[in-house]
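Okay, so here's the structure we're looking at.
Here the complex is missing a single protein chain, while all its other protein chains stay put.
Every chain is named by a letter (A and B) in the order it is written, and numbering of its residues begins at 1.
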Amino acid sequence: MEVTLRHIAELIGGTIVGNDQILIKGINSLHVAEEGEISFLADPRLKDQIKATKASAVIVKELTSLYQRPQLIVPDPHLAYARVATIFAPPVPRFPGISEKAVIEEGTHIGEEVSIYPFVYVGRESVIGNKVILFPGVYVGDKVTVGDESVICPNVTIMPECIIGKKVIIHAGTVIGSDGFGYARDGDISVKIPQTGIVQIEDEVEIGANNTIDRAALGKTLIQKGVKTDNLVQIGHNVVVGENTIIVAQVGIAGSTNIGKGVVIGPQVGVTDHIEIGDRVMVAGKSGVAKSIPSGEVVSGIPTMPHRLWLKTRGHIRRLPEYSERLKGLESRVKELEEVLKKE
Amino acid sequence: MEVTLRHIAELIGGTIVGNDQILIKGINSLHVAEEGEISFLADPRLKDQIKATKASAVIVKELTSLYQRPQLIVPDPHLAYARVATIFAPPVPRFPGISEKAVIEEGTHIGEEVSIYPFVYVGRESVIGNKVILFPGVYVGDKVTVGDESVICPNVTIMPECIIGKKVIIHAGTVIGSDGFGYARDGDISVKIPQTGIVQIEDEVEIGANNTIDRAALGKTLIQKGVKTDNLVQIGHNVVVGENTIIVAQVGIAGSTNIGKGVVIGPQVGVTDHIEIGDRVMVAGKSGVAKSIPSGEVVSGIPTMPHRLWLKTRGHIRRLPEYSERLKGLESRVKELEEVLKKE
Partner (left out) sequence: MEVTLRHIAELIGGTIVGNDQILIKGINSLHVAEEGEISFLADPRLKDQIKATKASAVIVKELTSLYQRPQLIVPDPHLAYARVATIFAPPVPRFPGISEKAVIEEGTHIGEEVSIYPFVYVGRESVIGNKVILFPGVYVGDKVTVGDESVICPNVTIMPECIIGKKVIIHAGTVIGSDGFGYARDGDISVKIPQTGIVQIEDEVEIGANNTIDRAALGKTLIQKGVKTDNLVQIGHNVVVGENTIIVAQVGIAGSTNIGKGVVIGPQVGVTDHIEIGDRVMVAGKSGVAKSIPSGEVVSGIPTMPHRLWLKTRGHIRRLPEYSERLKGLESRVKELEEVLKKE
């Protein structure tokens, strides 16, 4: 597919300086873009690459004299890259219709223009929306709803009664609606507490690969609109994740915790159960969140502290052997002083 | 389903104060329970909710004047909740018999009343017990045994020769019996050590979603009776996990380590290889266990220390910048004192 630079500008906005009729066939990084591709300067540190790029046009924040071919000037080149890349991205592959090697149980409602690959299982009374894609190995339990235009990647498991919104993407191997980890102790024995709630995932959520999102004990585990999770994320029963929150890889969120809106949780973070994380909180990677955090805070560490404090603190940890020596030295010097004074 | 309060008391024990003939149709939390449901006060901090609940009866530890309808008095309301919820829990869905879209290889023994869904593969010479449920996408390798009444959720992989006990639940996406991570170095090259052992999972174990439990190099990796693991747990080759131990999400246990009975390992803990964790040890979340721990200890931290010490210690970490300043201040004051005394 080739489009004019003018066409790109019409789709994503921005001002063209130079020939707006050149044809563009793709987008690539500055150092690998070829003739016929457009590139972009999202990170000012890469400015030098703009001189040497072979790209036929570049997307920039400000007109630059380092590059002589057409430039598309936009307020946010990184966002523009996302939008232009979407123009050129290959479409998601689609099986034409419903494979006769899929199993669709009775009482289901299957929408129009769906793509259901071989080896998909859809349980009784489930509802599959229009244009949904179910890749091979997907299991959809009884009474599940999958909203319009959602894409469920290979080998995903959606347990019974869960609700998936519209335009949701669930990457391969993820499990939605497995039992929450709930037991009551009877002496040494763990007595299972039936997990009779559900998972609800709202519209435009994207869930990474090999995630596990547990169904509620009672009620629901809720992933609100626009949330994005990376790979290998664990979300416990009855957790609520607020709108547009971002959860990076290998994070674990324990049961009944409420995560606010627009929160960013870095990789390998653990968040304890039954706490409240306010809106727009940021948690640095590898932190351990042991108590509630008010809106807007930025935290780090195990347990977490304000990120600014952590930045000051972490350098001191490695100096502990030195501090210990200095403390010991001071003690003997003070003892000596005390003895001198006692004698006088 | 509706049962009388009397019927519930007969099943789980306890004393009824009030009308024991009222009909109960379900169980729910205090603040969401509706007319016709029973609720429970497991956490005394929620006592205020008991005043406002719409539940038709409550399970309590002690008779309370905050609530005027029937009360069921039991020693442990949380355990009672687990038991009552089991009465009302919907049954696990069952495929009627063996799907003709499953593949059962030759030489297998399949028990009675099994439920084998489409797209299940059962290898040669495997034994599937009575009332076992194998959900879609389950792979059972050659010479595997699955005991009576076990439930294997969708897309679980059980590699050849592994032994699964009775009444075991394995949640979706989990891998049992993948090769242990064993190599010998030949210069720069890692030479694979064949992993010829197995995994044995004893009765009444529950394994979470997307776990990985590796087969032994030689001998077996052993998960003993009543163990419960949460999601995304990694158990290395030749590990032994003792009876009734609880392993929370995203824990990793390295090869050949022995975990005792009744141990509780918090989320995101790492346990190193070739060590012994005694019975009833508790390890707080995110800890790094680098050496053996005697029975009954409670530990935290990286590396672990007694939990009481960690509670005292962790607050000091954030004060390191302050301590560093105070140390520096002391040094200059002592130096001054020394100079004053030298002069005298």
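Going forward, a residue touches a chain if its C-beta (ideal position, glycine included) is under 8 Å from a C-beta of that chain, and two chains touch if they have at least 3 such contacts.
Every value quoted in this text rests on a predicted model; they were computed, and no experiment measured them.
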Pick from B:G18, B:P93 or B:G252: which residue touches the chain that isn't shown? B:G252
Considering the whole complex, which of A:G18, A:G36, A:P118 or A:P303 touches the chain not shown? A:P118
Residues of subunit A in contact with the chain not shown: 27-29, 32, 76, 78-79, 81-83, 85-86, 88-90, 93, 99, 101, 117-119, 135-137, 153-155, 169, 171-173, 206, 208-210, 226, 228, 230-232, 243-244, 246, 248-250, 261-262, 267-268, 285-286, 302, 314, 317-318, 320-321, 323-324, 327, 330-331, 334, 337-338, 341
Name every residue on subunit B in touch with the hidden partner chain. 103, 119, 121, 123, 137, 139, 141-142, 155, 157, 159-160, 173-175, 178-179, 181-186, 188-194, 196, 210-212, 214, 218-219, 232, 234, 236, 250, 252, 254, 268, 270, 272, 288, 301-303, 305, 309-310, 312-313, 316-317, 319-320, 323, 326-327, 330, 333-334, 337, 340-341
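Everything that follows uses one rule, which is that only the chains that are shown with their structure count from here on.
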Distance from subunit B to subunit A - Cα centre to Cα centre, in angstrom: 25
